[in-house]
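Removed from the display is one protein chain of the complex; every other protein chain stays in position.
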Amino acid sequence: MQAPLLSVRDLEVSFQIGGEEVPVVRDLSFDVEYGETLGIVGESGCGKSMTALAIMGLVPNPPGRISKGNILLEGVDITKASEKELQSLRGNDVSMVFQEPMTSLNPVFTVGEQIAETARTHFGLSRKEARNKAIEILRLVGIPSPEKRVDDYPHQLSGGMRQRVMIAISLICEPKLLIADEPTTALDVTVQAQIFDLFRELQEKTKTAIILITHDIGVVAEMADRVMVMYAGRNIENGPATDFIRAPQHPYTRGLISCIPTLQADPPDDPDALFEIPGVVPSAVELAKPGCAFAPRCQNVMDRCRVEFPPSAQIENNRSVSCWLAQEETV
Amino acid sequence: MTDSSLDNFSTESMEKPTSPARQTWKMFSSNQSAVAGLILLAIVLIFSLVGPLVYPVAPTEMVWMPLTPPLESDYLLGTDYLGRDILAGLINGGRITIAIGASAALLTIVIGVTIGALSGYYGGWVDNLLMRVTEFFQVLPNLLLAMVVVMLFSATLTNIAIAIGIVSWTSTARLTRAEFLRLRNMDYVRAERSIGAKNRRIIWAVILPNAAPPLIVSAALSIGTAILFEAGLAFLGLSDPNNMSWGRMIGDNRPYILDSWWGVTFPGIAIFLTVLAISLVGDGLNDALNPKLRKR
Partner (left out) sequence: MVKSLSKRIGNAVILLLAVLVLNFTLIHIAPGDPVEVLAGEMGGATPELLAELHADFGLDQPFHIQLFTYLGNVLHGNLGHSFYYDKPVTELILDRMGATLLLVITALLFALLVGTALGVASAQKRNSLLSNLVTILSLAGFSAPVFWIGIMLILLLSVAVPIFPIAGMATADEPEGTFAYIFDVAQHLVLPVLTLASIYLAFYSRLSRASMLEVLESDYIRTARAKGLSRFLVVYKHALRNAVLPVVTFAGLQFAQVISGAVLVETVFAWPGLGTLAFESILRRDSPTLLGILFFSAVLVLIVNIVVDIAYRVIDPRISAK
């Protein structure tokens, strides 16, 4: 079997907060195969964005740093790479689309320049070649009359158009891995659908692997081959997307899936029918405590959960879950 | 960092709630450079307010041989080209310099806050008109305008303070206006309006206290600016002939710098230390009153 494109092992990312080093991502291990789409799901603050930045080698330092583990991209360890090596990887082998299209583009340069400079940096193209390539990729991401738009400044484009420009920037060097961090959160619903269609279409053409970070289970169900659920900096459930939707294992995942409102012809009269996970995402102080971070909110909590974190348990084809409940069922 | 995990970290301390003034003092006093500034400022004030009682030498009279260097006579810091005692000049000039600085700063704040408050609160044509006036004063080099005013109306202490006040208020006005624009649509202001409070009350009793922190800082710093301004005018010869001031000492002694470095150096150090103390205190107040800005 071929080695995976990306292999993350025992990753820990920590932040210096008030003189203390607090981990925001812990014991995180997962793989991404060539050409597949991995969905990373979790509430805001669960460490999914930080995981993405770690893969890019962009954890803001200080106050943050990768304190443990390895990130292997085609065998190259990103945690040990020099800044020069990282620069030649970024935008070339692995690229990223950010959440905020309104602020992620530099306001004082044309979008064409911002796309083209990536190609100039990695492929050594001339100005003219890079510009032509920028026009070509703008067309590919569905921007009308790209030979005009190439000279526009970001403020002249709508949010959806800007996100397409961001996607163009991330794709111009045909990376092997594209990380999309909540790429549609800031956009209108109709635009969201267009952007996801674009991702699917482009993936078919380029065979790029995608890590799609989202808090939207619906998006994952539609887009992802595999799903990883994160809670409080850890991977708590991991498996094929279809199984995940059909039979979630972790109480938190079950909660997440019950939260999705369903369209019914005859809605129930009960106004509380929309499920809600009680409680809030734990703070860093609570995270430092031993035991399962979800315990205070869990409906199936046991005494054991409060003292000891459950190890990851393999259950049926390629699924794993970190919960004492699942542990007991398999034993 | 979007979607940062840091957002959820609770860093609130579990201390008892204290009064705002005490909290401000607590933050201020934990800031080393601010405390240093405060001590320095206290020394300057004692030096120039208590000094004349301890050291009763007249600053404008000839007391010794002209151009005596420091440490070579009873007059510790030496004498100037007219044989006047430098130390006495520093002590008495300090009183005048600080008095002009403080009263000019007060005038600056009164004019600036009034114009800024009316402009920001009423908006519309009032704002338009007042901002034009502000712009007008920003276009004129303020030292030149003050020179014109003092020259035409004679150089008395009052005229100098007034001249400095009327050319220095523009930045205070802009700051106040910005604060009023921000605060005028706050819920508590709307609530006052809905129960029929008069505009005058809303401006001065409701919004102004909430806009106070940055204005207090600006007031503190404008004392320093006014002292520098007075020194500049005095250096150019526009000072009250009956009173010594630090700027005047530098101006008077400048033609003789080749013979006496001390005549210009000591008053300059006095101005520098005083303004430095005021800026340190101002910066400390800024940090203590606007904790959100402390990150940098």
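As written, the chain order gives the labels A and B, with residue 1 at the start of each chain.
Note that in this section a residue touches a chain if its C-beta (ideal position, glycine included) is under 8 Å from a C-beta of that chain, and two chains touch if they have at least 3 such contacts.
On a predicted model such as this, the values are computed, not experimentally measured, just so you know.
Only one of B:L145, B:A178 or B:A197 touches the absent chain when the whole complex is considered: B:L145.
The chain that is not drawn here is touched, among residues A:P23, A:G91 or A:P310, by A:G91.
Against the chain not displayed here, chain A makes contact via residues 56, 58, 83, 86-92, 95-96, 98, 100, 103-109, 117-118, 121-122, 153, 155-156, 166, 169-170. Residue positions on chain B in contact with the hidden chain: 2, 135-136, 138-145, 147-149, 151-154, 224, 228, 231-232, 235-238, 247, 250, 254, 257-258, 261, 264-265, 268, 271-272, 275-276, 279-280, 296, in rising order.
Just so it is clear, only the chains that are shown with their structure count from here on.
Rounded to whole angstrom units, the spacing between the C-alpha centres of chain A and chain B is 53.
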